[in-house]
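Below you will find the structure I want to go over with you.
Yeah, one chain of the complex is gone here, protein chain that is, but the others are all in their spots.
Moving on, here comes subunit A:
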């Protein structure tokens, strides 16, 4: 197990290096000049452009720029973005808020999704099953910004139960409930469907029949024996989803004015801010790899046959 973890961690190094270089090269290859939009509708003065390019090493060829960036990166210095704010400072703030949001969304997914899936799976073909099927279909078919704006209007503006947007400073967990639910809504539907299908499938398996024949209560047969096996694809999905939620929450973040990671990447790409984009995505890649490792380890817990000893 320990050996397995070490091997996986070592594998991460080339992946991270490769990812940073590819992203760096891609931002570098984008057409357009980073200073062109900085001065409103008029072109920036040549002095301003020259100073700006000097400060951000933009006059060097790509490999030199990348080398300079990497040299600083390994020392833990992520550079400053085009707004003159240290990227590290920005990232710490933004990953905190986006991380909280993603974790809350995952919690919604896991609790509501699995619960709905189990209820539907156990009572297959009954009312609750149909209700889950129809409502998940409904959620999946509506784009997230429609759900977001609608929920914001209903709960934030009309009824005033939740704040309409998230305060930028000291965002309370309470204010994050609404965006987290919106963010997780699509995945809740997927989780519910995945759980239901797998549960239905496994309930027909021989070992469940054996367990019931041995005299186990239905609760125990479903809860311990079937559900554990059925959760493997669900865990895979949630793990992959966590990474997606971190970087892909941009729509939800815009609706609720959350200064998160998605918006930072979007803005960075728009202003050709290579340093900001690469650092953000690198952290994203690392988080993604770690979560995947965690998912692989969880498999062993759920099904001892695929443990990594």
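Everything that follows uses one rule, which is that a contact is a pair of C-beta atoms (placed from the backbone, for glycine too) under 8 Å apart; a residue touches a chain by one contact, two chains touch by 3 or more; residues count from 1.
FYI, contacts and distances are computed from a predicted model.
Chemist: The chain that is not shown, which UniProt protein name from "Electron transfer flavoprotein subunit beta", "Peptide ABC transporter substrate-binding protein", "Biopolymer transport protein ExbD" or "D-alanine--D-alanine ligase" does it carry?
Modeler: The record names the chain that does not appear here as "Peptide ABC transporter substrate-binding protein".
Chemist: With the missing chain put back, one of A:149, A:212 or A:295 would touch it. Which one?
Modeler: The one listed residue touching the chain not shown is A:149.
Chemist: Out of A:51, A:72, A:126 or A:220, which touches the unshown chain?
Modeler: Going through A:51, A:72, A:126 or A:220 one by one, A:51 is the residue touching the chain not shown.
Chemist: Touching the missing chain, which residues of subunit A?
Modeler: Touch with the absent chain occurs at residues 31-53, 59, 83-85, 90, 93, 149, 152-153, 156-157, 160-165, 168-169, 172, 174-175, 253-257, 259, 263, 270-272.
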